[in-house]
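To keep things clear, I will list the structure first and then write my remarks on it.
With one protein chain removed, the remaining protein chains of the complex are shown where they sit.
Our next item is chain A:
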Amino acid sequence: RIEASPSTFSTDATPNTYEEITSYNNFYEFGTGKEDPALYSGGLTVDPWSVVIDGLVDKPGTYDLADLVKDQALEERIYRFRCVEAWSMVIPWIGFELSGILNRVGVQSGAKFVAFETLVRPEEMPGQQSRFIEWPYREGLRLDEAMHPLTLMATGLYGEPMPNQNGAPIRLVVPWKYGFKSIKSIVRISLVAEMPPTTWNMLQPSEYGFYANVNPTVDHPRWSQASERLVGSGLFAGRQDTLMFNGYEAEVAGLYAGQDLAVDY
């Protein structure tokens, strides 16, 4: 088991089972079905792994994963996870704050956003053999969002190293945003001045904004975001109300003071 200290950011909600968390995934690099990632990610090589950190940083370079992680304090963070498809889970991640990496490489004053990219390796990621998404999968955060203490670089869950289907060996977790923002299997982190292009926004800008904050009052154009189904709660459990910022309103609402969240969705 990975040693990790508990965190006051953890919810006391009961986590989903390991089985649920690892067999119900959206990771289109391995196929569009929820079971596809568990079925087809076994062949992904996650060691060795390196992450390019570039752009407006003092110490750009290609960092070996072990080197990137070595000085970071690992914590267990039990976070609510809300998918844009209106289902949710509770997941005990292991990871460290993204700010730890960013502070280490030195963010230059011109940097306003952080851009992330997922590995492109079609021979190990069968979903990438079709082109319905322009690979690599891309995501991004505003710098203040990236520096927020809730924003996690996760390397494990349930005390185990991150399973391939959940984004091994290192992924982002931004618990107040829809799940697609929490990009998996990261190979590049770029500090940039302008808002970077992001995959779902590129595919369908009217439906998936850059911010993608969980917000029960701003519906997806095709479905309501007012409520969600908690996966694993049983056939007849029905739905629960979706919380503003997925329940992290007290921690993050200040980031968006003065912004109209219906416009900046």
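To be clear about the criterion, a contact is a pair of C-beta atoms (placed from the backbone, for glycine too) under 8 Å apart; a residue touches a chain by one contact, two chains touch by 3 or more; residues count from 1.
As a convention for this text, contacts and distances are computed from a predicted model.
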Hidden subunit of the complex - UniProt protein name among "Cytochrome c oxidase subunit 1", "ATP synthase subunit delta", "Sel1 repeat family protein" or "Protein-methionine-sulfoxide reductase heme-binding subunit MsrQ": "Protein-methionine-sulfoxide reductase heme-binding subunit MsrQ"
Omitted-chain contact residue, chosen from A:Lys34, A:Arg104, A:Arg121 or A:Arg142: A:Lys34
Contact partner of the left-out chain, one of A:Gly95, A:Pro196, A:Gly232 or A:Gly247: A:Gly232
Residue among A:Arg1, A:Lys70 or A:Arg222 touching the omitted chain: A:Arg222
Sites on chain A contacted by the missing partner chain, in the whole complex: 19-20, 23-24, 28, 32, 34-35, 85, 87, 132-133, 203, 222-224, 226-227, 229, 231-232, 235-239
